[in-house]
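Moving on to chain A:
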Amino acid sequence: MESLNLLTALAHVNVEQGFFYVLAAIAIPLAYGVVFDRNVIRSGFLLIGVFATIAGLFFLLQAQFLGLSQILIYGVGITLVIVIALMLTNARQETGMNPALPANVGLASFVSVLVFTTIYLSLRSAEDWPLKNESSLSLPPNIEMIGKHLMTYYALPFEFASILLLAALVGAVMLSKAEPASLANAGDEAEQAVDGTDRV
Partner candidate 1 sequence: MNSAVFEIGKFARLTLLWLCIIFGAVWGVSWSIGVLLPAVILSQSGESGRFWAQLLQALVPVVAVALFVPLNTCYMVLAERRLLALFTVRKGPNRVGPDGAFQTVADALKLLLKEEITPRGADLLMYTLAPVIFFAPSIIGVMPLLAAVSGNHPLFTPVNLPTGVFYILAVSSIPVVGVVMGGWASNNKYSLVGALRSAAQAISYEIPLLLSIITVCLLAGTLDFVQIADNQRGSLLNWNILGGGALTHLGIGSPWWSIAAALLLAACCILLFALYVICACAEVNRTPFDLPEAESELVSGFNTEYSGIKFAIFFLAEYTNLFIVSTFAAVMFLGGGHAPFPGLEDACISGLRGLLAAWFGACTPFQLGWLVNSLVNPATVSQVFWIIVKSYALVWFASLIRATLPRLRIDQLMDYSWKRLVPLALILLIAVTFLKELV
Partner candidate 2 sequence: MLGMVGRAAEGFYQVCRGLWTVFKHSGRPPTTKEFPDVMPELPGAFRGRLALAVNPETGEHLCISCRQCERVCPDKCIDITAHKSPQTGKLELIDFKIDHGLCMFCGLCTEVCPTSCIINTSDFEMSEYSRGALIYDLKRLTLSQEESAYYFAKKDLPPPKPKAKPAPKPEAAGDAGESLAQQPSDVSQQPGPKAEE
């Protein structure tokens, strides 16, 4: 990353901007792939690619810690679990179905447009993004800074987040431990519907 800095200083051109567009050009098709690829597992892998490019964006913003965490936790850990979960489901059944019913499409596009607009508007409203100018974040040893902020200024959100995660863990344990009878029956029916296929 420092070498990147060096190059930036040397070239007298805005390399960062160039890199940003390159990363965006990779990320957007990948993201489309995640949505439109008919193969669920494949789109899971593409999701990893999306996260990786976003980590690259973090690097561009000099947020090393964030970028590395992004790779470590989202890029590999969580998405891999998702992919494995997808592998364990019956993918052939998924690809066999036709989700592109007109009603579904309409609803889905309505929701996506809504979400996109919301995010876009909220982003627009902030006129100046003071990322580069906030000296505390752009200092190289920013892990220390993040640690301090987490333990002092952001202590409450941090604790909330950890409680949320704990709850999620407990919930996961509960879910896998015992299913309600109704759910189990539903699962039975679902199984009967599925042919004994051996291909994942």
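Brief remarks on what is shown
One rule holds for everything that comes next: contacts are C-beta pairs under 8 Å (C-beta built on N, C-alpha and C of every residue); 3 or more make two chains touch, one makes a residue touch a chain; residues count from 1.
How these were chosen: all candidates are chains of the complex that A comes from, given by their letters.
What you see is a predicted model; the values in this text were computed from it and never measured.
Chain A shares a touch in this complex with candidate 1, selected from 1 or 2. Every residue of chain A that touches candidate 1 in the complex is listed here, in rising order: 1-3, 6-7, 10-11, 39, 41-42, 45, 48, 64-65, 68-69, 71-72, 75-77, 80-81, 83-84, 87, 140-141, 143, 200.
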